[in-house]
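Just one protein chain is left out here, and the rest sit where they should.
Moving on, here comes chain A:
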């Protein structure tokens, strides 16, 4: 009966008790840590990019004094929009990624295929239109009350150009019944409204 004797000793009990207590405390702490991370997660979702955190400064350098290279819209089938707001044919992009401004077909801040609601049928036009300096108030408004789904996206945006690139893309706002566009004609929107709802496309 050596065992039970040992168990009756207070220090043994104390050790066991302390160990157990420590274990539970650690466990509870860990769980609370997990809870925190969960909250963190939700917080992150709620966290918005403050409109002022974005660099709104328009890129002003022109062809003549350009030592700097341009970011552009990369993907276009025929057209490219650069970060200064110029739209040009793919062939007229120089080696720095900028549109050649001397070509007559190159346009700046064009809203050619865009409607009044802020939706365009050509992606590059949407970017160019969105880069207009006078669109800033609208974009600030959009940033300050973004729907939940766009937080991840807009949280990673750093400046006006990136915001326009991201905003103009088709998104969950662009579809009806998941597998068709709300408006297949004008689906790229820089504005705060989704594209106008059209009857389901007839194929």
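In the analysis below, a contact is a pair of C-beta atoms (placed from the backbone, for glycine too) under 8 Å apart; a residue touches a chain by one contact, two chains touch by 3 or more; residues count from 1.
Heads up, the rule we're going with is that contacts and distances are computed from a predicted model.
In the listed set "Anaphase-promoting complex subunit 4 WD40 domain-containing protein", "Membrane-bound transcription factor site-1 protease", "tRNA-splicing endonuclease subunit Sen34" or "Origin recognition complex, subunit 5-like protein", the entry agreeing with the UniProt name of the missing subunit chain is "Membrane-bound transcription factor site-1 protease".
Annotation for chain A: contacts to the undisplayed chain at residues 7-8, 13, 16-17, 19-20, 23-24, 27, 37-38, 41-42, 74-78, 90-91, 93, 95, 149-150, 152-153, 156-157, 162, 165-166, 169-172, 174-175, 177-181, 184, 200-203.
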